[in-house]
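One protein chain is absent from this view; the other protein chains keep their places.
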Amino acid sequence: MPSTTWNRHHVLSLADFTTAEYDTVLQTAASFQEVLSRRTKKVPSLQGQVVANLFFEPSTRTRSSFELAAKRLSADTLNFAAASSSMTKGETILDTAKTYLAMGTDIMVIRHKEAGVPNAIAQEMDRLGVRVSVLNAGDGQHEHPSQALLDLFTICTLIDPANPRLELLKGKKIAIVGDILHSRVARSNIWSLTASGAEVHLAAPPTLLPKLFTEYVFDEESESPEQKHPSSSPIPPSPHRQLSLHWELEPALQDADFVMTLRLQKERMTAHLLPSLREYHQMFGITRPKLQLCKPHVKVLHPGPVNRGVEISSDLMDDPEFSLIQSQVTSGIAIRMALLYLLGSSKI
Amino acid sequence: MPSTTWNRHHVLSLADFTTAEYDTVLQTAASFQEVLSRRTKKVPSLQGQVVANLFFEPSTRTRSSFELAAKRLSADTLNFAAASSSMTKGETILDTAKTYLAMGTDIMVIRHKEAGVPNAIAQEMDRLGVRVSVLNAGDGQHEHPSQALLDLFTICTLIDPANPRLELLKGKKIAIVGDILHSRVARSNIWSLTASGAEVHLAAPPTLLPKLFTEYVFDEESESPEQKHPSSSPIPPSPHRQLSLHWELEPALQDADFVMTLRLQKERMTAHLLPSLREYHQMFGITRPKLQLCKPHVKVLHPGPVNRGVEISSDLMDDPEFSLIQSQVTSGIAIRMALLYLLGSSKI
Partner (left out) sequence: MPSTTWNRHHVLSLADFTTAEYDTVLQTAASFQEVLSRRTKKVPSLQGQVVANLFFEPSTRTRSSFELAAKRLSADTLNFAAASSSMTKGETILDTAKTYLAMGTDIMVIRHKEAGVPNAIAQEMDRLGVRVSVLNAGDGQHEHPSQALLDLFTICTLIDPANPRLELLKGKKIAIVGDILHSRVARSNIWSLTASGAEVHLAAPPTLLPKLFTEYVFDEESESPEQKHPSSSPIPPSPHRQLSLHWELEPALQDADFVMTLRLQKERMTAHLLPSLREYHQMFGITRPKLQLCKPHVKVLHPGPVNRGVEISSDLMDDPEFSLIQSQVTSGIAIRMALLYLLGSSKI
């Protein structure tokens, strides 16, 4: 493992991540990526520690990724799924978390459909003066830091496998396409990508990227962004953060180095935010012809699960020349091992 | 581990637990509590053994506690949840248990909404002459031995952390408050606490502690308590067991050393056994002012999950000066490690 000065006790948001922290996570993940290529893919780093996956919102994919990462660090894992839990018995979320704390949990990986739940739990743990760490595995429309970090790792290791680091993205043009408004993945990625010095371009229909969002990001005079858009993280206007918004796909794709597509929740249709999947695909779906606008070696990312033929055409998704989707899943194990290791080893 | 003459093959009820057995469990748990304070919280005691959690009635909290206890003893664990199981395919419970036996299970941890299921399974296993152990993790309104043992351990380690033992409770006044009638936790606690020589006072509204229950406990002449109240364990009248019943809270709290509140199932309301949660809280909820009646250093216990503001006021629950609720959860791991260890190591 790289020597590091990691001091962070929880990973809740990327809003205040420093370049040193990004680089520590990327380099630790690179070490674990190397472990994963060995015959025996386990290390004893977290032996005897307990990682509890508290998934108040169900997710097999993300839970499996955290569970396997924990097992490869030799931690013991506990899975909590809200459906069959005390939640139905009227217990509060904080009380559930405190119960897992009292059982001896070292790291809580928390997913919840409401923004802010992992933060609230982390605050309560800090108030109690206990050493448990909280890792946000997705909260409402707020953040999903491990997803953005695995996206970052996927891109950086493509550019320099031996030495992935934030500065590699400086000056790259990255398009984020789709339901920006409701996406915690987009929000976390905006933090990390703009921090790297990349040029970030958001593209979505107006209903999924409202003018309000634009003002919110760019208007330094707006006194209370939270009130305008309560579910958004405030994105600070900054000369160092390059963020552009588009209601059409083409300007975002023009000369892009990377295109990140976002999952489209089919519920948006019933909420009348979109006319039809077909029309969405025609306007914002990523297809081989549309990629002609990008740089020649452009790569496409998607957090999964993919609606084939909606966010991305099926043939493009399966084309390893363009698609990084499988690499993202693999990076997910390395990044989550890195996060659990950095949080867990600070306790020992 | 303490040297011990443990001969019990199953833990189904506390009705016939001896003082020596209580003390063996308490001392073994104290050894494991010490293990849990180490950097590596695992011991190899049950390596290669299989602990199957057969939870026909769902419970995340108790299942997680047993699962973690088993993992810290290095056992392999299998989780069975009734919802997604063969039960829906018409298999009998005994056949399900025999299937897990044939797979090589060493210890079955069983929860079921019907009283007597763990006993029936244990009897069947004994009839078959096999060495598998059965641990009752809660059966209907009958018993929940590991809960009562962790309550006992919590209280005893508070009094003498270095040497927890049953006799420490002699002469203490302990109030058990709430839905006594339907509570397997109360029933198991009545066995252990009265065995210790504590003065046990039950307090509940008449609908949740009927006169029948009183007669049942005290009337030595009643020929068939089971018929009167089929779901209750018979509690033997004994000059050594000091048990008082009250339909008001105050006499139970007066000079109490410990107050155990019980979870109120909200279903009781719809069954018209209670007028309202608000009225219940006013009459039987534990609050700071009501605790004035108790001894100055009184402590409050609750098996969880708690309905805040119903069984106990929210501020009191969070006050470490009075509340032992978090300690109970922590004790749960040590007690369950002790029970699994005592049952499992007899097989080796």
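A and B are the chain letters, set down in written order, and residue numbers restart from 1 in every chain.
By definition in this document, contacts are C-beta pairs under 8 Å (C-beta built on N, C-alpha and C of every residue); 3 or more make two chains touch, one makes a residue touch a chain.
None of the values given here were measured: they were computed from a predicted structure.
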{"item": "Omitted-chain contact residue, chosen from B:Glu57, B:Asp76 or B:Asp126", "value": "B:Asp76"}
{"item": "Candidates A:Thr18, A:Asn163 or A:Gln326 - the one touching the absent chain", "value": "A:Gln326"}
{"item": "Option touching the unshown chain, where A:Lys41, A:Arg165 or A:His246 are the choices", "value": "A:Lys41"}
{"item": "Given A:Lys170, A:Lys211 or A:Lys266, the one touching the chain that is not displayed", "value": "A:Lys266"}
{"item": "Sites on chain A contacted by the missing partner chain, in the whole complex", "value": "36, 39-42, 58-61, 64-65, 67-68, 71-72, 81, 83, 266, 304-308, 326-330, 332-333"}
{"item": "Residue ranges of chain B at the interface with the undisplayed chain", "value": "47-50, 52, 76, 78, 80-81, 84-86, 89-92, 95-96, 98-104, 348"}
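Assume only the chains that are shown with their structure count from here on.
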{"item": "When chain A is superposed on chain B by its C-alpha atoms, the rotation angle in degrees, nearest 5", "value": "120"}
{"item": "Rounded Å distance, chain A centre to chain B centre (Cα mean)", "value": "42"}
